[in-house]
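The structure's right below; bear with me while I get my questions together.
A single protein chain has been omitted from the complex, and every remaining protein chain is retained in its original position.
So that you can tell them apart, the chains are marked A, B and C in the order they are listed, and the count of residues begins at 1 in each.
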Amino acid sequence: MEGQNLAQAYRLFECIQCGRCTGGCPMSLKTRFNIRRLIYEALVDEDMDLQSKEVLWDCSTCATCTLRCPKGLDPTDMVIGMRSILVDGGRIPPTIRDALKSLAIRGNPLTMAREERADWAEGLGVKEISEGAEVLYFVGCSPSYDPRVQKVAKAMVQAFKKAEVEFGILGNEEVCCGSEARRMGETGLFEMLREMNLETLERYPVELVVTTSPHCYNAFQNEYQGLNLKVQHYTQFVAGLINEGRLPLSKEVRRIVTYQDPCFLGKQNKIFEEPRKILRSIPGLELRELDRSRERSLCCEGGGGRMWAEGTNPEERLAHTRVQEAMDLGAEVLATACPFCLLTLEDAAKTVAGEGGIQVMDIMELVVEAL
Amino acid sequence: MKVRKFLEVKEGDTLATLRGFLQRLLEKEIVEALLVPLEAPSGDTVMPALVKEPARLEKANPLAPVMPVNAARLVSSLTIGKPKEKIGALLRSCEIRALIELVKLQQAHLENLMIIGLDCLGTYEVTDYAKLISSEDGSPTMGLVRGAKEGSLSPHEGYQFRSACRICEYPVPQNTALTIGLLGVDGKRILVEAQEELAERLELTEGEAASREEVIKKLVEARIEERDRLFAQFRERVVDIRGLLAQFSTCTGCYNCTVACPICYCKECLFRTSTFEHESDRYLRWAQRKGAIQMPTDTLLFQLTRLNHMVTSCVGCGMCESACPSDIPLTTIFRAVGQEVQAMFDYLPGRSLEDELPLATFKEDELTELGETQ
Amino acid sequence: MGLRIGVYVCHCGVNIAATVDVEAVTRFALGLPSVAIARDYTYMCSDPGQALIKEDIKKFGLTKVVVASCSPMMHEPTFRGTIQEAGLNPYCLEMANIREQCSWVHEEEEEATRKAIQLVAAAVDKAFLLEPLEERRVAVTSAALVIGGGIAGMQAALDIANAGFQVYLVEKEPRLGGHLAQLDKTFPTLEPVAPLLAEEIREVEGHPNIDLLTSAEVIGLEGYIGNFKVNVTDQATIRELKVGTILVATGYDLFDARLKPEYGYGIYEKVITGLEFERLVSLSGSRKFWVNGKEPQDVLFIQCVGSRDKSVGQEYCSRICCMYTAKQALLVKEMLPQARVTVLYMDVRAYGKGFEEFYDQVRGEGVLYRRGNPSEIYKNGKRLIVRVEDTLLGEPVQLEADLVVLATGITPRRDSPKIANLLKLPRSPDGFFMEAHPKLRPVDTVTEGIYLAGCCQGPKDIPDTVTQAKAAAASAMIPLCQGQVKVEAVTSIIDEELCSGCGICAEMCVYDALSLHERKGVMTINEVLCKGCGACAAACPSKAIKLSHFTPAQILAQVDALV
Partner (left out) sequence: MQASLDIADAGFLVYLVEREPSIGGHMAQLDKTFPTLDCSSCILTPKMVDVARHPNIQLISYAEVVGADGGIGHFKVGVKQKPRYVDVDRCTGCGLCVEACRLKGRISSEFDVGVSKRGAVYIPFPQAVPLKATIDPERCVFITRGVCGKVPACEEACSAEAIDFQQKEEMIGLEVGAIIVATGFDLFDARLKPEFGYGLYPNVITGLQFERLSSASGPTRGKITLNGQEPKKVVFIQCVGSRDKSVGVEYCSRVCCMFTAKQAHLVKEKIPDAEVTVLYIDVRAFGKGFEEFYDRVRGEGVMYRRGNASEICKRGERLIVMAEDTLLGESVQLEADLVVLATGITPRGDAQDLATLLRLSTSPDGFFQEAHPKLRPVETEREGVYLAGCCQGPKDIPDGVAQAKAAASSVIIALRNGMEVS
């Protein structure tokens, strides 16, 4: 009866099988993941067997399918629903299981200790939010733990200080936003993390939450029912600072830069202008646009739990394509504004261009260079 | 139901037997008048005549291998005014086919007409026939009648049948009320095919002609072979408009062909009207422009127009060619061109009254573009 | 008075003047024999341009006028009007098309100018021979005949009657309503049909201007626009009706599903047609929807039965089946929420206002659409098995069903050849009656005064039918409003001396204007019916037919000037 239930739950009957979902799906070209067909199978096959569908772990939840659907359906949500059936049945890749377990126990998917969450900020003079501040900087898991992404968090702090922003962090009280837990099919875990974060946030009288990751931003903005705070991704916030003249970018950064729209920022939340505005504000910087940008941006494959699941075709990586495209454009720097993009693209840059080739940077790192 | 019966040949005289049979048709009032070829007073040809008095049939000679006119034209004159008496017309296959076309063109009517068909053993040109009949002791006819049994219809030594007959695929008449058959029948009898009730009134005998179909088939096959050979030669000669022009270049504009043609039915040919009487200075202007123009003018246009008008209905009787003083191979031209046009419309002139005239039908892919029809 | 020709060469702004040296053309024209005056002007069709021509006609006493400008399709009527106002017969005008046939299709100025000169020379040569023609008018009988009492016929009759004209409405059956009376609810609004229809019928029956003849049939027709005489069987008698215009709304038949034996219609009682489904639902009313005393669990709808199917000679799409199937599927789902309702389709053609929305709604209610048209139906025990390739899976599947509903298409009425013959209406290749022009004259026929409404012209849904009926009513009313109709002045003329009466011309004539004069044995022409198309003149081997204004002499003169 799985097919029937899915059809009911996700209004699959309304699908006209036009194929726009699959046609736009970045994974459909490199794997056998075919979301249109999944919908159809759910419709026509009452006894659909999801257990054998390993391809479900190929989806990066970039949500292109949802955006393209002419009938207002949400195939991304259906994939998540299907994954939760797999999770309930226990048929999940071990890497995913570990990540989920770590999330449940330690509040992060990286199997790092809860107590080490704020270690990155040591010596930077960052306030804990409990000390009182207008702006809460929600750091996120990889910026907290991953040494590469920590640089972004540090850059953020540097910029905030320069602009004299009254901000604080949650420190070890911060737990994962749960976005990835939900997308890996662990809805229960997501709800638990959400409750925890909501409870924490309620305790502090802040006006604005700023996130490093578009994934956190998206979760707060769209999936945290009951959150009565204003949430911004840092690109919005920083663009605002620049606009108000609070963050003077005076140093020239003579580099040719192109920009990767993160799916969760661009496609899913339509934040296209702010990151570009920041880049254009950096003196000396030349911004070149990738052909596939904005609404047509190519996913880096980092979302939807893909940081912890290889998927069925680990050889071909979209991040490689992306880096190649940036190089063809003559860019020296491939900038982005998402921790997952940063990691996947940098990884790819090493393979494609080697050391000393094209550089992958977060926008904040470029901002700091210009300070 | 048509039945096949026989007429016993009396004293080995096929012609006399046939004359007697025709007389019987009048005597028994099966028809009230009979159109048949009678021997002409000159004695060296036959001419169709309308006979009311049975005695006059003593001169009837339907077997004579000569056809000075295509009698379909005469049937047209006889029936267009819708005769009140029943007329019998003894016709060859090509005459019947021409008649069918004329009926479709509303130039003849079949009411009160009984078509009597006769197996055609081939015809000579009128001049050849006249020569043969005066030079020979017997007649040019009997040799052919004797050969009819085996279907071996060879012309007299040193002579040829008319080209139309050499390539005619229809020795046996269709669409008749009564058929008189000679092919594949032994000389002692004449075959008569008719509706059962008609046959009963004709005092015929029973019998068989087992080899008839076989004989006809063989004959037709040989004719088709000859036809295809002629057509192939023609197509080799005429590959473009220049070739066609060459074919017609000897035309003198006498219009004999239009008179001889059973189908050409216009009361007055456009080419004989004032439309083609040009002013003197126009002739001169043309000559000026081209350096020289052929006088008589418009002969190619005339031939092409006739081809255009007639080709879908052309039954291939060849009267035009026989009438042509310039020996233009009109039979071959009309038949070869007709073959292609007729195929396009799946039309065989004279086949049936049911087939609609190509001119009055529309086919989506007809003559779409020049050269596309091959 | 001798022949005096005026030649007017138009620049058409830059349209002609940019590629054709109009002054050279004018100079050339001036040198032609009998040409009294030749001028060029920026826009000949403009008021000052026309004024110029009128002045010249008076000043130079012109007898013929040649205008070299655009296609006569465009402005021939304009210039005919112009010279008429100046006292010339409107047919003393000849146009040389030096725009569409010259300046617009050639780029090289010298060549274009040469061609323009030739065209003008040809037009002048023809103008020599032009003869004045008379336009005539005939009075119109102020009544209309509507054939067919379905929704199209009724709507058309009401419109014409409401405009104050007498209408005869002839219906073959004893009652009005046509196929619509057999339907339950309409898509996409799901409104019940019966009350709507009852209202319409009441209105028709009670209308003082409508003379309703039921169980009646048209058996004979003669005459022409404005003056038709129609013979109608009314019960046992034959009535002769005199009408000015005729509206044909004879409707359609449904495709006979037996012609697709692979579906087992007529063998399996659980395989029914869409129309039977309507009756089934109508009869069961508010009661449960039962098949053989049981609620069906699996109901399967098959689209395109006898549509888009060359194997049964039905190439076209029937236009309504997609939506009536969607409606029926929804009705089943509403009556039996637990039933599995599947629609097998090739393309879902939800093209009309509110249709796609309705299709969305139907799927939203849980009707399953599977792409693929079935190949055959057979039985396994009590259940029907439908074999089909699901083209989206790319796999053959076998579906079980308790009820199969075939969406049979619309076909031309079986008696439409008879009607076509009677009314002399051509039919299109699909067998429906043919409109005069598929784009701009969708309700007119080639026969003036006869108009088409509803499905006899092609498949249509209800709003399109009603719209077309009103449209046809408008066409049928206009001659009645005008009270008289103009008769084409350019007609064929038969030379009885030359005519052999072969009748080929009559076969060619789509207007049925030619007939054989029995006594004389020659063809005669009805000048009111003749539209001057010239098909007969071209077909006549004896050249016994001439088309006035395009006589052989005139055309040959033109040709001679060109070659």
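FYI, contacts are C-beta pairs under 8 Å (C-beta built on N, C-alpha and C of every residue); 3 or more make two chains touch, one makes a residue touch a chain.
Keep in mind that what you see is a predicted model, and the values were worked out from it rather than measured.
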*Out of all the chains shown, which come into contact with the hidden one?*
A, C
*Taking the full complex into account, find the residue in A:Lys127, A:Lys162, A:Lys277 or A:Arg292 that is in contact with the omitted chain.*
A:Arg292
*Please pick, from C:Val388, C:Ile462, C:Cys530 or C:Ile545, the residue that touches the omitted chain in the full complex.*
C:Ile462
*In the complete assembly, which of C:Leu119, C:Leu392 or C:Cys530 touches the absent chain?*
C:Leu392
*Which residue, C:Ala236, C:Leu283, C:Leu440 or C:Val563, contacts the hidden chain when the whole complex is considered?*
C:Leu440
*In the full complex, which bits of subunit A touch the chain not displayed? Write them out.*
16-25, 28-29, 34, 36-37, 64, 67-72, 291-292, 294-296
*Where does subunit C touch the missing chain, residue by residue?*
11-15, 42-43, 46, 48-49, 73-75, 77-78, 104, 151, 155, 159, 162-164, 186, 188-189, 191, 196, 200, 308, 315-317, 319, 347-357, 360, 391-394, 428-430, 432, 435, 437-443, 457-459, 462-464, 466-475, 477-478, 481-482
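One rule holds for everything that comes next: only the chains that are shown with their structure count from here on.
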*With chain centres defined as C-alpha means, what is the inter-centre distance between subunit B and subunit C in Å?*
46
*Could you please state the distance in Å, as a whole number, between where the Cα atoms of subunit A are centred and where those of subunit C are centred?*
61
*So, what's the distance in Å between the C-alpha centres of subunit B and subunit A?*
94
*asked:* Show the residues in subunit A shared as contacts by 2 or more other chains, in ascending order.
replied: none
*For subunit C, which residues count as touching subunit A in their complex?*
348, 360, 363-371, 390, 392-393, 397
*Which subunit B residues qualify as touching subunit C in the complex?*
80, 105-107, 265-268, 270, 273, 275, 282, 309, 357, 359-360
_Quick check: in the complex, which residue numbers of subunit C touch subunit B?_
497-504, 507-508, 516, 521, 539, 541-544, 552-553, 556, 560
